[in-house]
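Note that this complex is displayed minus one protein chain, with the remaining chains in position.
So, chain A:
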Amino acid sequence: MIDDRRRINPPSGGTSAPVFARTVKEPEYLPSLRPTRERGPNDLRKIFLQTGIVPSASGSAYLEIPITQSKTTSLIPPRSSLKIACAVHGPKPLPRSAPFSPHLLLTTTVKFAPFATRNRRGYIRDSAERDLGVHLETALRGVLIGERWPKSGVEVIVTIIEGDEDAWWGDSFEGGRGGAGGGWGLLNVLAGCITVASAAIADAEIDCVDMVSGGVAAVVQDQENGKEASRLVVMDPCPSEHRDILAACVVGYLPSRDEITELWFKGDAGAPPEELIEKATHAAAASMSVLREVVLEAVQAKFQGQLPEFKGKSKRKNDQPDVEMTG
């Protein structure tokens, strides 16, 4: 990493989380903390989504996949929760140095907060963040109608406040193989980025062909009672809940057109990769139902009192429970 002299930097080797004595004294305690998948293979985690959170941006949204309540007694949360904020600035005039462009120029920036993962991140964007930015840009470029905004640019800035981790944290103590060389959490992060950016773009009223949503599916192989279980395709995998992820796939999906703008495939899925892609589009379609509801709610709030037919019934549902879904 480039030496960053402008900020107070953490120790270069990183800091390690405390190891509680009980995990060392009782060897069977640590494995008992391992989270397991409690929902069905086709169920998604609950999604919280809201638009209009940054007043100075033309559009913004916040997405959270909260931690499900677990019965463990440990202070360390068993899983991470995904928290992503997105701000859309523009369409705004291009900088003076930029050449003439007859259509909208899209810039995407994805940044992990330094505290977003268990391993501290730097302030300067690293290669994984730049990679996510490129993937997000591909996913969004396919939906924007850029010809309607000549000579202007739009910036999509995504901040990951908490990211999905690559494996269960206890694996690094156990010396298990699940944690090694993962990067599976990035796929969930990308799917969240696509969904939240789509909501923010809809909030910014930038012309789009359709709304795009992200979805993940994975081939997992869980160990049960010490023996290898069969392969299973699951939607919305939480990497800390699975011992071995063999392959995973994230798509950016346009449900009205039945098209895909982004596909990121990782690992070895075995013979038919189509099944995995199919499952990922199903996951994307499921998160779209949340996205639709949220954008509709935001529109009703925006037009409250402006149109006669929305008077009365167009209250933003603040006093009602927020939209939650399970799949």
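Rule of thumb we're sticking to: a residue touches a chain if its C-beta (ideal position, glycine included) is under 8 Å from a C-beta of that chain, and two chains touch if they have at least 3 such contacts; residues count from 1.
One rule holds in what follows: contacts and distances are computed from a predicted model.
Between the listed names "S1 motif domain-containing protein", "Peptide chain release factor domain-containing protein", "small monomeric GTPase" or "Exosome complex component RRP41-like", the UniProt record for the complex's undisplayed chain reads "S1 motif domain-containing protein". For the chain missing from the display, the contacting residue among A:Leu30, A:Ala167, A:Leu254 or A:Ala269 is A:Leu254, taking the whole complex into account.
Checked against the full complex, the candidates A:Leu33, A:Ile67 or A:Leu94 give a single residue touching the omitted chain, namely A:Leu94. Across A:Arg231, A:Lys266 or A:Lys302, the single residue that touches the chain missing here is A:Lys302. Note on the undisplayed chain: of the listed residues A:Val19, A:Ile124 or A:Ile145, the one touching it is A:Ile145. Of the listed residues A:Asp207, A:Asp222, A:Asp244 or A:Glu275, the one in contact with the hidden chain in the full complex is A:Asp207. By the touch definition given at the top, chain A reaches the unshown chain through residues 55-58, 90-94, 96, 98-100, 143, 145, 149-152, 202, 204-211, 254-257, 292, 295-296, 298-300, 302-303, 306-307, 309-310.
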